[in-house]
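The complex is shown incomplete by one protein chain, all other protein chains being positioned as in the whole.
Chain lettering (A and B) follows the sequence in which the chains are written, and residue indices restart at 1 in each chain.
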Amino acid sequence: MSTDGATDAVLRVRGLTRRFGGVVAVSDVDLDLAAGERRAVLGPNGAGKSTLFNLIAGADTPTSGTVELFGADVTHLGARRRTRMGLSRTFQTSRLLTGLTVEDNLYLAAVGVAGGRFRLVRGARDAAARERARRTAETVGMTDRLDSLAGDLSHGEQRQLEIGLALVAEPRMLLLDEPAAGLSRAERQLLTALLLSLDREVTLLLIEHDMDVALTVAERVTMMHDGVVIVEGTPAEIRADQRVHDLYLGRAHV
Amino acid sequence: MATQTAATRRSTPSFRPPVAATAAVLVGALGLLGVLWQAFEAGFGNEGNVPVFILVTLNGLTLAGLYFISASGLTLIFGLLRVTNLAHGALFLLGGYVALTLVQDSGMSWAVAALVAMVATGGVGLVMHQLFLRWNQGQDLRQALITIAVSLILADQMLAYFGATPTAIVPPEFLAQPLPLGVYDLSYPTFRIAILVAAIVVGLLFWLVYQRTRVGMVVRAGVDDTQMTSALGVNVQLVFAGAFFVGSALAGLGGVFAGTSLSLAPGVDQSFLVSALVVVIVGGMGSLGGAALGALLLGLVDQYSSAYLPAEYANLSALLTFVLLAVILAVRPTGLFGKAS
Partner (left out) sequence: MTPPATPAPTSTRPHALARAWTLGTRATLALVLVVVALVPVLFSTFFTSQVGLTSLWLGIAAVSLTFLSGHGGMVSLAQTALFGIAGLTVAKLSAEAGWDPWAAALAGILAATAVGLLFGAVASGSQGIYFLIITLAFAQVTYFYFAAVPTFGAHEGINGIRPPDLIGDPVQHPARMYYFLLAVSLLVFLGLRYVSRTAFGLALQGVRDDPVRMAALGYSVRLHRTLGFTLAAPVAGAAGVLSAWSNTRMSAGSISLGVAILVLTAAVIGGLNRLEGAWVGALLYTLCDTYLRGWTDRFTTWLGVVFLVIVLVSPGGVVGMLGSVGAWIRRRLPGETPAPMVPEASALPLPVSSKGAV
């Protein structure tokens, strides 16, 4: 599918800046992700990670700078359009369709990209979307919960479904916003395994507080502080960097 | 409509072409020009339409005053508690009836009766809030349904006690005589001028409270419950109860004014509720300045359209205010000064 070739960056961010009144949440950030790359963005609270994330996902618009996705300028496209281009995201606090079953949640995610969003009859195309939903449920280990209401799930299960919703679309690029938040140790290990098992063609960008998950999954790490990128490197380089220790690791008790 | 879909697709407010807004302003300006042309085409002499124009304008302004007094209570309650009190119209009518009874049957002076009516409606509003709304905080639709139910009950009970015959409250002695305006030998009911003055006073008091107190700051910031607790460092429930009392009392005051300058009858509650809602929504819920602007727009559009529309369309004037509302909400879904939720 991804005929863009290795030379074309999947994500190209240039001079991205977002101001809220007098506060500069993200300041002149450049970011490049090649196809299939796994990247983590780290930084203390208020570093601007979530804002950067929203700008890339299309949930927010930058004050200045550009976002290119799969070689196209998407700076002014909404979240909906970027989703259809092959970008999926998860939310930091789970946003699930709480009144619908797990299967219907996944089914809607499949229909959202596959088309037929306004269909008023059920048919063969539905069966395909249902099949896709069930396959994803298997991937994220929720087969036995297909008929439960999303609102009745435990926190851990909600996080699983959250990732499932992003995966159904079979995205070319996946944005994960603190996927390990609030998970138990065992659940975090399952999550790490799941992320490592993802198709190598999928480009991954994740924000994570949990260093174990982040540094295991990511091949490169971008460190942010006060809205600026302060260092970028391999997990080993990041672990060794004194600035990172001062800023973050020293306090995070990994 | 096509321009709007295009605009939403682009997702940024800054990219939204202001076509709809421009069109709305143009239509409004055309309407105003039409009114002015009809008023002044025959010059400024006694024979012209200027005296009528002055009276119609005054009618519009005093109506706006009446709208503002009741709408300010509604917008206060919404601004602080995020409750849309759809029983506001019933409280409005109740205030009028209480004052009517006191003036007519007990021979109480108008001012004292008005005060008692305010306390009574404030009390009823407070009881409603404490009994039904307080523990449903944050469920705005449920609260709206609760207030609809309360308004059904109140309206039916008022019908039982006060009957269906339209009645008016006798104005206080010193406001009963018409006030000479000094131009074109015109005079105007003094009581209506008093409504305008009262509306300005209510507005100024609100403005002072909003500017000078912490509660006011909180309302202007439009913050949520937990933020408010820390911002105020006070008993939030007490502030809420106070706001509900004052807001409901203002509904009652509006009812007393309306009952004196117009009349009281079943159905008045609904029509004033709808007007107050339109005023508040047009201005942006929770915004005091918005309520003032909304009241002015609604009062003037109402009076100008019934006076200056061609005769065959005159009975459509009631429609215009709602068209105004629909147009404004289509362009700005949270009203002129409303904050996006």
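FYI, a residue touches a chain if its C-beta (ideal position, glycine included) is under 8 Å from a C-beta of that chain, and two chains touch if they have at least 3 such contacts.
Keep in mind that this is a model prediction, so the values were computed, not measured.
Shown as candidates are B:35, B:58, B:193 or B:277; the residue that touches the absent chain is B:277. Remark: the omitted chain is touched by one listed residue; of B:157, B:177, B:211 or B:235 this is B:157.
Considering the full assembly, B:149 is the residue among B:30, B:111 or B:149 that touches the omitted chain.
Of A:27, A:83, A:136 or A:222, it is A:83 that touches the chain left out of the display. When the full complex is taken into account, the listed residue touching the unshown chain is A:165, out of A:33, A:74, A:165 or A:224.
Listed by residue number, the positions of chain A touching the unshown chain are 57, 59, 78-80, 83-84, 88-89, 91, 95-100, 104-105, 107-109, 111-113, 116-122, 126, 129, 165, 169. In the full complex, chain B makes contact with the omitted chain through residues 1, 5, 8, 84, 132, 140-142, 144-146, 148-153, 155-157, 159-160, 270, 274, 277-278, 281, 285, 315-316, 318-319, 322-323, 325-326, 329-330, 333-334, 341.
Everything that follows uses one rule, which is that only the chains that are shown with their structure count from here on.
Chain geometry summary: the mean Cα position of chain A and that of chain B are 47 Å apart.
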